[in-house]
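For reference, the structure I am asking about is given below.
Showing just some of the chains, left in place.
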Amino acid sequence: MLNKEIVARLKGGVAVRGVLTAYDGCMNLVLDDAAELDKSGEPVTRYGRIVVRGSQVIYVSTGEVAP
Amino acid sequence: MLNKEIVARLKGGVAVRGVLTAYDGCMNLVLDDAAELDKSGEPVTRYGRIVVRGSQVIYVSTGEVAP
Amino acid sequence: MLNKEIVARLKGGVAVRGVLTAYDGCMNLVLDDAAELDKSGEPVTRYGRIVVRGSQVIYVSTGEVAP
């Protein structure tokens, strides 16, 4: 998944997308060109780099495929 | 359960299904051909690979049998 | 409780029933012929084997007796 665009589903209904540039054993994630997504998967807020705390991650996916 | 299709019931009412290709002692799960399911068990979003954080797992099942 | 049918009350109002075939010090449970129960204790979804994460368990009981 490294250096690929991923989607991270977080606690509290938050979802973020970005290029995974680093992670550690606690699933702390560093995402570049990141954005917070709304329920339909559209970007609500765009960021440069974000650091996601692993304890908040529900799952990480390599991006959606066609339903 | 390894290399079989499983359903994982997660905190916050989230459920995912996929082929279990790896897991560890914290119940972190790697699922391939994964999908997030709605309340009735139908796929809502399809993913390639997802990594589920063990701390969010309520239970993992080897799939439903007829009621 | 080993190899007996138990009911496990889990966080988030979830309850499951099944034959307890294994458990560990963190109260991770392996249940066979398992089912998720609704509020009145009736099976909603039947599974083969489920693995319940101990951190989600509120209590485990050896099954209900007559009120």
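Should a chain be cited, it is by its letter among A, B and C, assigned in written order, with residues numbered from 1 in that chain.
In this section, a contact is a pair of C-beta atoms (placed from the backbone, for glycine too) under 8 Å apart; a residue touches a chain by one contact, two chains touch by 3 or more.
Source: prediction; values computed, not measured.
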| note | For the entire assembly in this structure file, with 3 copies shown, the number of copies is 7
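Just so we're on the same page, only the chains that are shown with their structure count from here on.
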| said: Which label fits the chain touch graph of this model best, line, ring, star, complete or other? | reply: line
| query | How big is the gap, in whole Å, between where the Cα atoms of chain B centre and where those of chain C centre? | reply | 18
| remark: dist(centroid_CA(chain A), centroid_CA(chain C)) in Å evaluates to 33
| request: Would you please write down the residue numbers of chain C that are in contact with two or more other chains? | output: none
| note | Listed in rising order, the residues of chain C that touch chain B in the complex are 10-12, 14, 16, 28, 34, 36, 43, 45-53, 55-56
| task | Would you tell me which residues of chain A are touching chain B in their complex? | result | 1, 7, 9, 11-13, 27, 41, 54-55, 57-67
